[in-house]
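A single protein chain has been omitted; all remaining protein chains appear in their positions.
Per-chain residue numbering starts at 1, and chain names A and B are given in the order in which the chains are listed.
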Amino acid sequence: MISPTVFFVAIVSSMLINNIVLMRFLGVCPFLGVSRKTESALGMSAAVTFVMLVASVLTYILYYLVLDPFGIEYISTIAFILVIASLVQLVEMFIKRFSQKLYKMLGIYLPLIVTNCAILGIVEINIRENYAVQYGFGAGLAVAVTSALGAALGFALVMFAFSSIRERLDAATVPESWKGVPISLVVAGIMALAFLGLGGIV
Amino acid sequence: MTEAIIAIITVALIVFIYIGSYVLNRRVPAPYQKVDEATCGACSNYACGVKQKLSEER
Partner (left out) sequence: MAEKKVAKNPMKKKKKNGRLDILTKGFIRENPIFIFLLGMCPALAVTSTMETGLGMGLLVILVLTGSNVVVSLIRNLIPEQIQIPAFIVVIATFVTIVGMLTEAYAFALHQSLGIFIPLIVVNCLIMGRATSFASKNKVSDSAIDGFGMALGFTFALMLIGATREIFASGAIALGVYLPLPFEISIINTEMYLFNMDVFAGPAGGFIVIGVLLALFTAIGNYRQKKKEAERQAWIEQKKKEAAERKRKKAMESAGDAS
């Protein structure tokens, strides 16, 4: 059995130290696009968290049960993007059918997720980290899901913080050509500087 | 050779699943809610069907 520290390290490392937005530059599009209001930032984060967890389970199983044993890893890019895309379609369909409330919360953000590089990026990173080789198939899956959860939490954290800052930026007097995205990018850079200070914890 | 066949079959299978789920999802009507049309029009996301539906309604 692997020790619980592995999971703790996986969460902290993928949430804070290798933050998915500010350190790995994945999911910058929703970070800039859907962060104007705190409410929408949280909705997007929830949708990303859910899809990321399920997608990392599915792709891990697909990779180690089908692609790896037959030696056809080279189609992993096609397979992963298609799995993610169909997963999003299925989830959207179920939510439409069975839960109006959830659809109201997440409905707009689900289709945006297919083009979100965060999901495909985390899936690829999980495969490249070789968790299955390090810990065995089952435990490797647990570690992969844990680090995906950490990444999603990191995404939510940064989205929330950034949307709060942006709500204030809207009220600030900014030079005309800096309004909107340019000043937000500079703010994101300063946030990245702050996150740089977390390096070396683990 | 068998590897290539398995690869093709796998991809074909996933593509089939994707197309199936895509078409099914399109058929389920969305419980509509208020969408900010200006934000939606400015967004360049291809996978989002809301924009298309909005323009069809108009």
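Here is the rule we go by: a contact is a pair of C-beta atoms (placed from the backbone, for glycine too) under 8 Å apart; a residue touches a chain by one contact, two chains touch by 3 or more.
Not measured: the values here are computed from a predicted model.
S.K.: Would you mind spotting which of A:41, A:91 or A:188 touches the chain that isn't drawn?
M.R.: The missing chain is touched by A:188.
S.K.: Contact with the hidden chain only, please: which subunit A residues?
M.R.: Per the touch rule, subunit A residues meeting the hidden chain are 22-29, 32, 74-78, 80-82, 85, 114-117, 120-121, 124-125, 128, 175-178, 181-186, 188-190, 192-193, 195-196.
S.K.: Footprint of the hidden chain on subunit B, which residues?
M.R.: So the residues of subunit B touching the missing chain come out as 11, 15, 18-19, 22-23, 26, 44-47.
Note that only the chains that are shown with their structure count from here on.
S.K.: How many angstrom between the C-alpha centroids of subunit B and subunit A?
M.R.: 20
S.K.: Residues of subunit A touching subunit B in their complex?
M.R.: Residues of subunit A touching subunit B: 33, 66-67, 70-72, 74-75, 78-79, 82-83, 85-86, 88-90, 92-93, 96-97, 100, 103-104, 107-108, 111-112, 114-115.
S.K.: Help me check something: in the complex, which residues belonging to subunit B touch subunit A?
M.R.: 3, 6-7, 10-11, 14-15, 17-18, 20-22, 24-25, 28-31, 33, 35, 43, 45-50
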